[in-house]
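Supplied in structure tokens, the structure appears directly below.
Every protein chain but one is kept in place in this view of the complex.
Chains: A and B, in written order; residue numbering restarts at 1 for each.
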Amino acid sequence: MAVSPENQDKGELSLTVNGRLRSVQVHPMARLLDVLRHELHLTGAKEGCGEGECGSCSVLVNGELVNSCLVPVLQVEGARITTIEGLAEGPELSALQKAFLECGGAQCGICTPGMILSASHLLTKNPNPSMDDIREGLAGNLCRCTGYMQILEAVARASCRGPGA
Amino acid sequence: MTETVVGTSAPRKEGLDKVTGAARYIDDITLSGMLYGATVRSQVPRGTIKAISFDPRLDWGEFVTVTAQDIPGKNCIALIFDDQPCLADGRVNHPEEPILLLAHVDPHRLRKAVDAVAIEFDPLPPVFSIEDSERCAQVIWGSDNLFKTFLIEKGNVEDVWANADYIVEGEYTTGAQEQLYIENNGVIASFDREQGLTVWGSLQCPYYVHKALMALCNLPPEKVRVVQVETGGAFGGKEEYPSMIAGHASLLAMKSGHPVKIVYDRLEDMTATTKRHPSRTRHRTAVSRTGQILGGEIDFTIDGGAYATLSSVVLSRGTIHAGGPYHWPSIRIRGKAVATNAPPHGAFRGFGAPQCLFAMERHMDRIAQVVGISPAEVRRRNFLKPGQTTTTEQTVREEIDLGKLLDRALELSSYSRKKAEFARENPARQIKRGMGIAAFLHGSGFTGSGERFLASVVGVEAGADGRVRVLVSSTEFGQGTNTVLCQIAAEALALPYEDVRIAQPDTDQVPNSGPTVASRTVMVVGNLVRSAALGLKQTLIASGLLGSSYSAEEFRAAGQRHVATHGVLRSFARYEAPAGVFWDDEKYRGEAYATFAWAVYVAEVAVDLSTFTATVEDFVALQEVGRVLNPVLAQGQIAGGVAQGIGFALYEKVVWQNGRMQNGQMTNYIMPTSADLPPIRVFFEEIGNVHGAYGAKGIGELPMDGPAPAIVNAVEDALGFRFNSVPLLAEDIFEAVSKEPSGALLPAGGK
Partner (left out) sequence: MRCDPADYHLIAPGKLEAVVSLLANEPGQWLPIAGGTDVMVQFAAGRLASRKLVSIWNLPEMQGVETLPDEIRIGAGSTYSELRGQVVIASEFPLLTSAARWTGGIANQNRGTLGGNIVNASPAADSLPVLLAYEAELVLVSLRGKRRVPYLGFHTGYKTMLLERDELVQTICLRRGFSGYVHYARKVGARNAQAISKVCMAALGRLRGGVIEDVRIALGSVAPVPLRLTELERVLQGKPVEPKLVAQAREMAAAAIEPIDDIRSTAKYRSAVASNLVGEFLEQLRDKGNAA
């Protein structure tokens, strides 16, 4: 990023978001969450707590799940970011998104983007997770509506449907 | 006639948007020229404002400032008693009380400005507990700190003591609980002289906000418009509170001439907005040798915080539910809501019932111990039967068999086998296990004359394209309003579910179908949707455009033709109280609710005595709900409510100091994660409901009432210690066990 230590102004920074190269004018300490929401107008990632506890800001950075409210944007310069908006391949929903719809995995929906990304990350690493694996994989995403039952069911169902979840 | 839409798991109407990230919540929305607003709050729990100073290092000309003096109308948040100021004017009564509002285009500069306002107070002695409030050493509200009292009397309580074989007493307390919706409170307000005031927000009751803004901003009804946007959880926490935040944003918008967005961060939301009322319930019960309740007294007291808000209604529901699903030949229930210098407490799923039912169900286990019978048996012997009357002398008119419901719950949970197994194995184990039962009921809809007073109106519309839209002010916040009301309309119109839409709750577009609370949406509003839909169908048939049986295309064509000729076609239905339903507001007697849903929950708990932590290992939630209109949604409601109930019982504690919540962050206010909850096994029974759409009863709040007592009953079963308070944390279990390491059961015994 072209910014000198004496200069607190914004600087230009590039990153790939959902497959597209994007360029933003930001302060280096701007949170990735805020850059996604305010600069790139990708409002799928939400701020539920601002302290990395609720997971509703979860996105993938180079394929790894992170809480974007805790990531200074400078540290993801040049990285490949995936948000919920980038999960479906064109008009076709992913297996996880379909399963969430079928099983009732989304109620109020505010935790859903983070929850689906978390589940997607889990299924990429572990395509055939046990119920305990799913519980552990999603333990960083809080849901106040569902009691988790139908979310776990949705992830299990998506995992049975094979890769591309 | 078998239904084809109602009773199926129709997919969530707005589900696609939710799983693709397209759903737009209030903080996802930006308006051109928008400013951000923030609130400067009290630092002291009670006192007078001596001086307000603004740090001269900031250019205050950049900021919009609003104080009580700027309020065009009445400085209050109109609700029931109208005692809560929108902005404190000289006097503060709780440590988060809003005093001053600021707005700026840059939210970061705004934050600094909030920190740059210094307020000097002359403190007054505060009151923080129910007991302190009762003592009236300080009178902080009215003449006696009492927001409201209720008295229910049935039979002849004075006579029961003489004949009692046992008199069983107990005191039970519950703490505050934070709703903890994952989306914080937020609104955007915009004002112009022509259009008036428009507010978009995360909220449950657009017309509550509408009413409050008229009074606050001195505007007529047609100059105030309130629109609910996608709402990320509410649970009651967005029932009355949004009127306050909307009021604040509106004042800033009016003063600045710009749209203003106020969205709280988690710390502000937790500390400053409403929570569940803390409670104290005292039971004194006359019991026969065989464990039959002869009569008793119940003293139910809730802490309302600094202003009345909804305390009188919470108290009402709590007082009416205090006797549980049991037959009381005689009873006196005194309900009381008192004032303290904490931020006002408010609506949270259950609304008084989780508090009083915790007490009742703990008390039933106590009665069982004293009498020497099992927890299941004491309930069986006292369950209400059809034809008997409740504590308010409401006759149970439906064929509910609570004994059978109990039997089924015990079977589903393998209660007897496990209880025996645990009793055998616990002595040698470090991890003690136990089983606990809770039996309860929850009245659907507003109490007594409430529904009549609301006079809800619902519309169903055929638009220019012939498609149908449901018009209600009932909001979706995860519980399935959109889906189920569309299912009902589709069923009534014999149309595919996909052909029915629902309008966004916008007070300019939809009639007032009442607030989205009190487990009334499916039952009461749903019934009106059905009526209005049938009315629409009748109009089209009567006009000759539609035969009495038709295809979806024919319906659409008929609608299109009617609209082309006569303009938009709307059919309305207004609530009418069922005949023969009688409620006496003075004596608090009669038909308190159109119907009750009934439930028996069973919890299996494990307590690890090396860490004193209790965890729920299995949970059976069995309820009779009239009719399940959407199985997936209904299961989701119950599972979610049980999860919140488990949180209420074992995890969620509000730590108070000087009236202020100290643990206002998710790191320190603990709700269960996916790794903490057992499989929550949900089962339904359906005996129908003449007052509800397609036989449905309300289920939204029911699941909140059972988990806490079932769990604490199970903990007692596991350990032999009698806990009468929630939340029950490991530290509390440790305290009890360390004082009585032998784990001896406290002696059963009578008077």
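In this text, a residue touches a chain if its C-beta (ideal position, glycine included) is under 8 Å from a C-beta of that chain, and two chains touch if they have at least 3 such contacts.
Here the structure is a predicted model, which means the values were calculated and not measured.
The chain not shown here is touched by just one of B:Phe612, B:Phe648, B:Phe684 or B:Phe721, and that residue is B:Phe612. Within the set B:Lys112, B:Lys404 or B:Arg574, the residue that contacts the chain not displayed is B:Lys112. Within the whole complex, the absent chain has one touching residue among A:Thr43, A:Asn67 or A:Ser159, and that is A:Asn67. Within the full complex, the residue among A:Lys46, A:Lys98, A:His121 or A:Arg144 touching the omitted chain is A:His121. Taking the complete complex into account, residues 107-109, 111-112, 265, 267, 609-613, 615, 651, 655, 662-663, 665, 667-668, 670, 672-676, 729-731, 734-735, 738 of chain B touch the chain not shown. Residues of chain A in touch with the missing chain: 1, 3, 5, 8, 26-31, 34, 47, 50-53, 55, 58, 64-67, 69-72, 74-75, 77, 118, 121-122, 136-137, 139-141.
Just so we're on the same page, only the chains that are shown with their structure count from here on.
Chain A and chain B have Cα centroids separated by 31 Å. Contact residues of chain A toward chain B in the complex are 37, 42-51, 53-54, 56, 83-85, 87-88, 93, 97, 100-113, 116, 134-136, 138-152.
Looking at the complex, you find that chain B touches chain A at residues 9, 11-12, 14-25, 27-28, 179-184, 230-235, 265-266, 477-480, 632-633, 635-636, 639-644, 665-667, 671, 673-675, 677, 679-680, 682.
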